[in-house]
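Below: the structure, in structure tokens.
Missing here is one protein chain; the remaining ones are kept as they sit in the complex.
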Amino acid sequence: MKNLICICCPKGCHLTVDENNDFAVTGNTCKRGETYGKQEVKDPQRIVTSTVAVSGSTYVRCPVKTDKTISKGLMFEAMKSLNHIVIPAPVKLGQIIVQNVCNTGANFIATREIK
Amino acid sequence: MQYDVAVIGCGVIGAAAAYSLSKYKLSVTILEAENDVADATTKANSGILHAGYDPEPGSIMADMNIKGVKMAKELCKKLDVPVKWPGSLVVAFSDAEMKTVKQLYDRGIKNGVKNMEILNGSQVHAMEPALSTEIKGALLAKDAGVVYPWEYALALAETAVRNGVELRRNFKVNQITKQGKDGYMLKSESGDFVTAKYVINAAGVYTDFIHNLVAPPAFKILPNRGEYYLMDKTEGNLVTRVIFQCPTEKGKGVLVSPTARGNLIVGPNAVDGKKDYTGVTRSGLDYVEEYAKKSVPSLDLRASIRNFAGVRANNDQNDFIIREAENAKGFIDLAGIKSPGLTSAPAIGERCVELLDKAGLKLEAKKVFIDTRKRIKFTDLSVAEKQELVKKNPLYGRVICRCETITEGEIIDALRAPIPPVSVDGIKRRCGTGMGRCQGGFCGPRVMEILMNEAHISYRDLVMDKTGSYMLEGVTKGQEGDNL
Partner (left out) sequence: MSGSAENTYDLIVVGAGPAGLAAAVEAWNKGLKKILIIERAKEAGGILVQCIHNGFGLHYFKEELTGPEYAGRFIEMAKKTGIEIKLDTMVLDVTPDRKVHMINTKDGYQILEGKSIILAMGCRERTRGAIGIPGTRPAGVYTAGTAQRLLNIEGYMPGKRVLILGSGDIGLIMARRLTLEGAKVLACVELLPFSGGLTRNIVQCLHDFDIPLYLSHTITEIKGDRRVTGAVVMKLDEHRKPVPGTEMEFDCDTILLSVGLIPENELTKKAGIKMDMRTKGAIVYEDRETSLPGVFACGNAVHVHDLVDFVTEEGQLAGAGAAAYVQGTENTDSKVIELENGNDVGYTVPQHIRPGKMGDMTGVYFRVRSVHKEPCFISIKSGSTEIARLKRDHMAPGEMERINLTKDQLKNITEKITISIEAGDAK
């Protein structure tokens, strides 16, 4: 039995999810909560945001994000993939910085342009 | 290196001694333990230039106070030190305290203080509407002032350096060897050494430690900590004058005062403490609040922008210790300089030169002595002056500290001055960045960047204040050296 707080709306219902009972969710007051509870226990997903080093510009860091959610368990691995990259300026908004992060199918993309 | 005189300590006392010495054809060095001048007691006190009614008539304190407060007027003008002369009130809440007020008045007369008056309650309230209605009367001393103490020390030290004095920072004296006719060899913790015929011991709370390196113990420093609230400039006019309460054996008590820079300062308490502990305590701050509100009931401490504490060099001798040490020819102690130490500083500097003269030092006045100092303070200029200044140097057109309106030009000026800053707080003390209500929130990263670039300091070595107060742990992405 896992206890968690639903984040779908400000209500913050306290959910209980039974992994041994087909991930049945109790404590939710709407369908979104049920979906969230199931996913969050089965395979919690997160968007990862960070920065990457930039060269050839007065800007030294460019903000990036994963263009899709990835498994929560892969967050630190994903962060590592950014460590020794130096992107040369200019950088386009949405430019792919790391393709297929940790084999998730998601890419790290730039969230701003750098001239 | 051999010098005529070595001054140990560049607080306001050491700086004043160096300033006085720099008027003569002498080789002088100042040995400062920290990485910047005046980074202990001098930067953390009330900043009061006392009129001179407190000290016992006939004491060294009285003599130095009276001389010092007179010298301060001209000195601060010549050397561009922020100072104001609002006068002071010692307020009395009872008949017994009014007796104390009368005693202070009489003492003042004996000491030669002019422009004093004993006021009654209604006169006090007419002058200072924010004061408690319980106040029965007060001693008004028109000649009291408020100064920015740190810059007072810097100005004296800078002028000394301009006139040939050598400042050594990060020189923490831990060993002194007598060299007979040649004077003394002074060794530092890091292994450096200098020799000097004469030594001035202006080491603040460590004067007893330094003294004991060459002479039998003659006094003990009793470190006493005072904690403060520094209020937003919006409160700067709450009172017009320095508001004292009646002094006790503990000291001059909790005061409420405008500062030279336009803030309001509230404090200090007086707690026996350690030489090097300058933290503030809940009980200390509560004490300050309780006593300050006695004088100014409407004081709203929510407008406080900063708390700090300083340690006074109280001593066990009841007066300043300004004399040659026993069995140590040419070794002059300037010790136990508690209140009115700041006020007395320039007079102590001159007294120090007199003592050296007596001890045999040959004093020949320099023909050329640079006795002025001027710092550009952008925010004080008129619109036309600002326009002119930016045209001449565009760096005055970039405002770095929004709260106090400090420009990049001024920071660069400080970095090119005779005693440049080596830390973020060093820039703060010189230029005012980070002294406003956001306390460096906006300007902090910008000042860090300028310091790293201009002084060629790596992020690893960037310090907030003293050596070891590093600000940054590392670089993200494990990239060393890119653009940094």
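Order of writing sets the labels: A and B. Residues in every chain begin at 1.
Everything below uses one rule, namely that contacts are C-beta pairs under 8 Å (C-beta built on N, C-alpha and C of every residue); 3 or more make two chains touch, one makes a residue touch a chain.
Nothing here was measured: the structure is a model prediction, and the numbers come from that model.
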Option from B:I118, B:L222, B:A359 or B:L395 whose C-beta touches the chain left out: B:L395
Those residues of chain B which, in the complete complex, touch the missing chain: 229-230, 276-282, 284-285, 301-302, 304-308, 383, 386-387, 390-391, 394-395, 397-399, 402-403, 405, 437-442, 444-445, 448-449, 459, 463-477, 479, 484
Touching residues (missing chain, whole complex) on chain A: 4-7, 10-12, 46-51, 53, 58-61, 63-65, 72, 75-76, 79, 93, 111-113
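Following the convention adopted for this analysis, only the chains that are shown with their structure count from here on.
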Centre-to-centre distance between chain B and chain A (centres being mean Cα positions), rounded to whole Å: 53
Complex contacts: residues of chain A adjacent to chain B: 51-53, 55, 60-61, 82-86
In the complex, chain B residues that touch chain A: 476-479, 482-484
